[in-house]
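A quick write-up on the structure given underneath.
Missing here: one protein chain of the complex. Every other protein chain is in place.
The block that comes next holds chain A.
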Amino acid sequence: MTAFTSLSRAMLLGWFRDRSALFFSILFPLMFLVLFGGIFSDMGTSKMAVIQVGKVPLLEQSAAGLGDVLEIQKSDDPAAAREKVRQGDVVAAISQQGDALQVSYSAADQVRSGTVQGVLRQVVAQANAVGVPQRFTMTAQQVEDDSLKAIQYVTPGLLSWAVAMGAAFGAAATLVTWREKRILRRLRLAPVALGSVVGARVGVSVAIALIQTAIFLVVASLPFFGLRLSAYWWMAIPLVVAGTLTFMAIGLVAGGLAKSAEAASGIANLIVLPMAFLSGSFIPLDAAPGWLQTLSNVFPLKHLNQGLLDVMVRGQGPLSVLPELGIVLAFGLVISLIAMKVFRWDSV
């Protein structure tokens, strides 16, 4: 075995046997995925509330049968009704203009809005069956302007956060514990090229990030969550690798500044967590004020997010994310230079 492979092996074994590292890099982000992606889409209740806006003769015709499935509220204010849908108070708002039935629903509640749409389609179909030619039509429209479903948005954001956290913590913790335990000095006294040591660490971090990505995509694609990947999702791989390198460099800076492993993970947390919020990993930035959207550009995570969203779910072509890839790598380069400045072999 060469120094590179044996060091990589030692680090991977250390990582697999570290329960807290496994928890924070795999399970913890998955918990968020379940929270954000799952809870909204699975709230089965017996009756589903809908709002009828203005007069909807179609509903009134068949109200007797519908009463078992739908709880129909009435309102004359279309805007207020849509707001109620957005808030999740009701599943859908229904209006009728002439022969066209219009349904507004929320993407936050996939299952119930789907059921309601199904029920309404049947109503329309029944009404159509009475007379030929078919009179009634139905269109469904999501109340959110964004065309992405919750899981579609949540997965790339949480993935980029998980990768950033895993890489930054891995690098920071390894550097500090190896320095504290004097493994760095011991390696310096072995005929090992520094490149092998650094290379092994980078290789292990990238491998861990790809494992995270695989687990994430598999879990999010389960029918329960229903993630649909776009054709060029594999472009996420170079993005994840670039993000890993950049956040490893951030971890190395944290590890260089910190005196203990606890301090190193604290510093890494202090950098990554606020960045994740401000870069839209958890909540879309589209609704954020303009200045925040501008500010978010100074964070590498924002560009990683953007790139992952574009290729994984927005269906953009593989070349479209090259700018994001470049930006993330450029951040990595600059931060690596800082990391080299603050690097110390010894704690003394």
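The definition used in the following text is that a contact is a pair of C-beta atoms (placed from the backbone, for glycine too) under 8 Å apart; a residue touches a chain by one contact, two chains touch by 3 or more; residues count from 1.
We take it that contacts and distances are computed from a predicted model.
One chain of the assembly is not displayed; among "ABC transporter ATP-binding protein", "NADH-quinone oxidoreductase subunit N", "Transcriptional regulator" or "Acyl-CoA dehydrogenase family protein", its UniProt protein name is "ABC transporter ATP-binding protein".
Residue-wise, the contact with the chain that is not shown comes from A:13, picked out of A:13, A:34, A:80 or A:270. Interface note: of A:181, A:228 or A:259, the residue touching the hidden chain in the full complex is A:181.
Considering the complete assembly, chain A touches the hidden chain via residues 1-3, 5-7, 9-11, 13-14, 17-18, 177, 181-183, 185-192.
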